[in-house]
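Please read through the structure below; I'll follow up with questions.
Just one protein chain is left out here, and the rest sit where they should.
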Amino acid sequence: MPDREPKIVGFCCEKHGIDSVDLAARSGRQYDSSIRLVRVPCTGRVDGTHLLKALEEGADAVFVLGCLEKNCYYDTGSIEGRKRVAYVKSMLSEVGIEPERVEMFNASSSMSWKFSEIASNMVKVAARLGPIGSRGGGR
Amino acid sequence: MKRRVQVVICRTCSGAADVLDVDRLLRVASDAPYVGSAVIVNYACNKKSISEIVDDAKSKEVDRLLLVPCSKKDVSPTLFQAYVKKAKMNEFLMETVDLVGEAALPHRDDPARAQAKAEAKLLAAIARTALLEPLHKITEDMRTKNVVVIGAGVAGVEAATTAANLGMHTIIIEKSEKKLKVPGVMMTKSRVISTEGHAGNYSLSIEAGEKRETLECAAVVVASGGDWSDAERRFIDAAPDSKPLYQLDRDVSEGKTPDGTVIIIDTPDPEGARTAAQDFAWEEALDCAIEIRKKSPATEVYLLFQEMRAMGLAELAYKEAAGLGVTFVRYDAKRPPEFDSEDGNRVTVLDMAQDETLSIAFDALYYASVSPNPDNIAIADALRIPMSPSGGIRRGSIQRGPVTTLRPGIFVCGSAKFPKSEGMARLEGRAAGLLAAQFAAAGEVESGGSVAEVAPEKCSACLTCVRTCPYEAPFIGVAGKAEIAIQMCQGCGMCAGICPSKAIELHHFTDEQLLTEAAVYLRGDF
Partner (left out) sequence: MIIAERKPLGEIAMMVAPHEKVTVIGCRSCVAICLAGGEKEVDTLVSAMKLKSMNEGRTQYFDGFVLERQCEKEWVKEVEDKILAADVVLSMSCSLGAQTIGDLYPEKIVVPGLNTAMFGVPEEQGVWSEKCLGCGDCIIHTTGGICPIARCAKSMLNGPCGGSSNGHCEVNLEIECAWYAIYERLKLQDRLDLMDTVRPPKEWSTSHSGGRRVIVREDAKLTPHQIRGKEASL
């Protein structure tokens, strides 16, 4: 177990993504405070390099939160987001880093429960895996 | 550029101050780099506060604002407009950070951690605000107040009527030669061939009979309807007297119930492609069946279907119909009902529930499904909008509204989207007409601001952005490099994210701005 709080950064779209975060808060949901969100207009804006650089800067885990794929405000943005996350996951596997550190999530603005699920999910991953390099070198 | 941030923390009515130490936030802000002034106000949204904030901004010579408001959504846009005007600040040099929704409320149970997160968010937001660049929107006048409606069906006429009542000049493009009394103009034997321009100033190329015409308009409503003729074709040989369901609906509402045995049937499609189109029909079919059984208990009613989906409150109708003695017969798509070749009024069908073949002699047959209009492909292509998997015009994300399409200024209603009853089509037509009129009434259209831009020296002309953008904003320009058409750009940043040569930046969400925010978070305390 790591001896510091998990460091988790989420790239969250300004449409359904952030609305679901907002609704969660206003519905009284509580979740772990280890999450920090960077807003993007659409998860299609997110580049693999953003996710990797966040890990380089010390994040234990990174996620991307966008609209449901069939209801993306910009039509295909969250599909693009998913593809970018998938590519980063495969690169992480290739260098011996756990691909679960990076994840894609989708929500609609009415899903008040979703963000606390996401937070809890990512905190578990970060707590289990610890910072990169803390488990002594991967494979 | 000065890059001096004014941080305004609103103590707010939200109760956030119960969780967060606002004075401490003020100290954190004051000590942060790039901050020229940090103030707390009690109600940022009132005139007096705005004046005070503006005076402070001027005296401290700041050039940008970071507001810590009550919430992401409740912040009044007029607050910003007032601020921009009084402080003479570029609207894109203003940012908000939601400490209430992202720190105070969700971490109420742990005020120390809530405070740490609020401070981290504040510092990251200050760092981001410092990196913002002034951006300018362009306003273009709409050249016309024209609303073009494609299709003179139920939805189309309703849309045109609504838009005309609101002062727009409507032009209906109708493929057939039918004559109707409609507002504005109706062009018959016409169809849309192609579109140029952008929302507010579309330029449609119309084929009208033998001639080609160009029509300028501010907005377009697609109301091409469904293809009843397809269903008719399937039944006309087997059951010459068969009629579409909407005819039964009209008759029943006028009090005319048929005698004898009535069959309402969906359209058998062994390929199973039609079942998706059936949903709307069942509400209508059930309502008709119930009316018939109530008014004329001697009339037998059979519902022949592959899948019945009575949704929501229609389930109660299903129960009521069954209680009134309506017979439900479910058949397998691969073994559709067969019409007797000699007796045009007899149908044989294998009832899956009872595993029994029924032979039903009927007096009236109504077919209850409508296929997507095959013209939708050409219309979608002409207007450059996507289609849905079931052959209709795809509607935009539900957050944009149910009668919108992907492209701003182009709306869709009625069975053009997916099959629906007459009543529903009319309602959607009204909605689309209203939105189109509202859009056109603005008289001008804004673009620019947080849009994408290509650095030509980095562009590989690989066409990736051109292929990825849903709005067709990128194009290869005269220099052989990609360019973004500002009036088409919706600011999503998909092109910026995907460009293999990192030649595209999305203003207001540049790589530097996003990565700096993340880096400030990660350098700080969690």
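As written, the chains take the letters A and B, and residue 1 is the first residue of each chain.
Keep this in mind: a residue touches a chain if its C-beta (ideal position, glycine included) is under 8 Å from a C-beta of that chain, and two chains touch if they have at least 3 such contacts.
These figures come from a predicted structure and were not determined experimentally.
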Options A:R36, A:K53 or A:R82, residue touching the unrepresented chain: A:K53
Option from A:A25, A:V64, A:I97 or A:I118 whose C-beta touches the chain left out: A:I97
Contact with the hidden chain (one of B:Q81, B:T214, B:Q354 or B:S460): B:S460
Where the missing chain touches chain A, by residue: 47-49, 52-53, 55-56, 91-92, 94-97, 132-133, 136-138
Positions on chain B where the hidden chain makes contact: 458, 460, 462, 464, 467-468, 499-502
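Rule of thumb we're sticking to: only the chains that are shown with their structure count from here on.
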Centroid spacing, where centroids are CA-atom means, of chain A and chain B in whole angstrom: 27
Residues of chain B defined as touching chain A within the complex: 71-73, 98, 100-103, 105-110, 113-114, 116-117, 120-121, 124, 386, 396-400, 406, 450, 468, 470, 490-494, 496-498, 506, 509, 511, 514-515, 517-519, 521-523, 526
Residues on chain A engaged by chain B in the complex (per definition of touch): 4-7, 9, 11, 15-16, 18, 21-22, 24-26, 28-31, 33-34, 36-38, 40-42, 44-47, 49-50, 53-54, 57-59, 67, 71-77, 80, 84, 109, 116
